[in-house]
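Apart from one protein chain that is not included, each protein chain of the complex appears where it belongs.
Let's turn to subunit A:
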Amino acid sequence: MAEVEETLKRIQTHEGVIGTIVVNAEGIPIRTTLDNSTTVQYAGLLHQLTMKARSTVRDIDPQNDLTFLRIRSKKHEIMVAPDKEYMLIVIQNPSE
């Protein structure tokens, strides 16, 4: 368990990282480094987007599955590592 904490801390203190959120299968955040309202917003929206991305991939090929999702915007990069049960979301400012 301590390793999980350590890794989360390491990710959070990585250059440019703005926030880290762990979300469960229902879209409920279980660990976050951001404030409540931002967390809820990110978790809800990204959960839906990830579900949509996953179903897109599987509709094209049912034996395929989503492994990583990366959204590059003008200001940030949002990385989502999805899984059956959980999802790790990291928001990074790449220009720093």
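Methods note: a residue touches a chain if its C-beta (ideal position, glycine included) is under 8 Å from a C-beta of that chain, and two chains touch if they have at least 3 such contacts; residues count from 1.
Just so it is clear, contacts and distances are computed from a predicted model.
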**Study point:** Options "Dynein, cytoplasmic 1, intermediate chain 2b", "non-specific serine/threonine protein kinase", "ATP synthase subunit ATP5MPL, mitochondrial isoform X1" or "AP complex subunit sigma": UniProt name of the undisplayed chain
**Key:** "Dynein, cytoplasmic 1, intermediate chain 2b"
Exercise for review: In the full complex, which bits of subunit A touch the chain not displayed? Write them out.
Suggested key: 1, 4, 7-8, 10-11, 14-17, 22, 24, 26-31, 36, 39-40, 43-44, 58, 62-63, 65, 67-68, 70, 72, 79, 81, 83-88, 90, 92, 94
